[in-house]
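The other protein chains are all here in position, but one chain of the complex has been omitted.
Note that the chains are named A and B in the order they appear, and that numbering of residues resets to 1 at the start of each chain.
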Amino acid sequence: MTGMLKEGQIMKIHYITGIAALFVVAVHIIVRLITPSFSLSLVYENVIKNYHNTPYIILLESILILVAIHGFNGLRIILLELRQNKPWEDGVAIFTIAATIALIAYGTRTIIVASGLGLG
Amino acid sequence: MLGKKNRGIDDSRIDNTTHNELTHKTVILNVYRANARKDDSPRYDTFEIPVQRWMTVLDALLFAKSYSDSSIGIRYSCRMASCGSCGMKINGIPRLACYTKISELSGGRTITCEPLSNFPLIRDLVTDFSQFFERHKEMAPFIRNDNANITDETMLSEFKQSPKDVDQYLQFSYCIKCGLCYSACPTVATDTRFPGPQALSQAYRYYADTRDNSSIQRLNIADDRHGIWRCHFAGSCSVVCPKGVDPALGIQLLRGHLMGFSRNEKKIAELRDPVSEQ
Partner (left out) sequence: METTREKNDNRDNREGLKGWLNPSRYGWERISYWLQRLTGVFLLVYFVGHIYETSSLVRGENAWNAMLELTQTPWGHIFLILVIGTSTFHSTNGIRLIFTHAGKGLGNPERPDYPYHAMSLNYRQKSGIWVALILSAIAMLYGSSVLFGGE
């Protein structure tokens, strides 16, 4: 997939996901701090309650997608600079995409299952 | 422009305007010795050099070569920071030996001279610049303008370019290809396909020149997985550049055009009437 996109397009995605992630992570941290307080926000029932709040789970999913793309693309950039041969570069591209998808899938599973917990 | 002190620029790491008092009559020169062909283990040879005010590191090396060991391999030519031949690492930082006075070094009485990093070694302080020049050539470092007729002598003309147009690229044209920026760059340290700060800043030099009308092709050359995007503005290239080229500025400006942040419309210079018609 990285072969289908020009490097300039990938980097634009990197910058945009970085800025967007900053906003959503900031909201996430503020929510943890004030609802109702940091230590109480970690109590199991309060955590589950959050997962029943649709805007909040959209926020979490956004964080997951944006930070995963930004983070693994950053790692791809570092790895590309370390070695330059076709097997390595292809391997890095595949690893980046696979790791991003795997992490998003794993986190989304948590969100979906948790949003069904504590009901009824 | 002359003597501007308050540009809010801090270049204290490589500051050739500050000089220390010479407290010793001699300095110890540690010179890296190795021969890539013979594959010997590298070593450092030490020379004690009598030092005078305003003596440069190149003077010290040539003194060692003249009076102690004539086999020291060293490349130099103009001795006035014009040719770029004498680039080497002096106390760990890439500098021109002819442009570095002993009095401006702060490492005490010992001066260590090593070959430039990121260049294959030939011998002692001499390195191979062929890959560096290849990267430069990849950027098509010449004016391309299909409106200019350069084959028909009767159609010879000149481009109209104002001083303001020249100022857009002039500082980047002062590059002497000394390789110090290439040696300092952290991306060049690991990425063998990265063009390096010199080549990329020359890409901007020709991009910004109003006489050139191949802007799209120049951007396409730079827009590569191992091209301009692997520059992360570590700024080391501009710190070490002895001619004020500021390659980091050129690279970021070129990237701004690539990202669409800068206005991409360049007014291409007009041609005057051919000389034969004037």
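Observations, loosely collected:
The working rule: a residue touches a chain if its C-beta (ideal position, glycine included) is under 8 Å from a C-beta of that chain, and two chains touch if they have at least 3 such contacts.
The shown structure was predicted, so the numbers you read here are calculated from the model rather than taken from an experiment.
When the full complex is taken into account, the listed residue touching the unshown chain is B:261, out of B:54, B:67 or B:261. Mapped onto chain A, the interface with the missing chain covers residues 15, 18-19, 22, 25, 33, 37-40, 42, 44, 47-48, 51, 64, 67-68, 71-72, 74-75, 78, 82, 84, 103, 106-107, 109-110, 113-114, 117.
Residues of chain B in contact with the chain left out of this view: 1-4, 7-13, 15-17, 36, 92-93, 115, 117-121, 127-128, 130-131, 134, 137-138, 167-172, 174, 184, 186, 188-190, 192-193, 208, 232-236, 238-246, 248-250, 252-257, 259, 261-262.
Following the convention adopted for this analysis, only the chains that are shown with their structure count from here on.
Chain A makes touch with chain B in their complex at residues 6-8, 11-12, 77, 80-82, 84, 89.
On the side of chain B, the complex with chain A involves touching residues 187, 190-194, 223-227, 229-230, 258-259.
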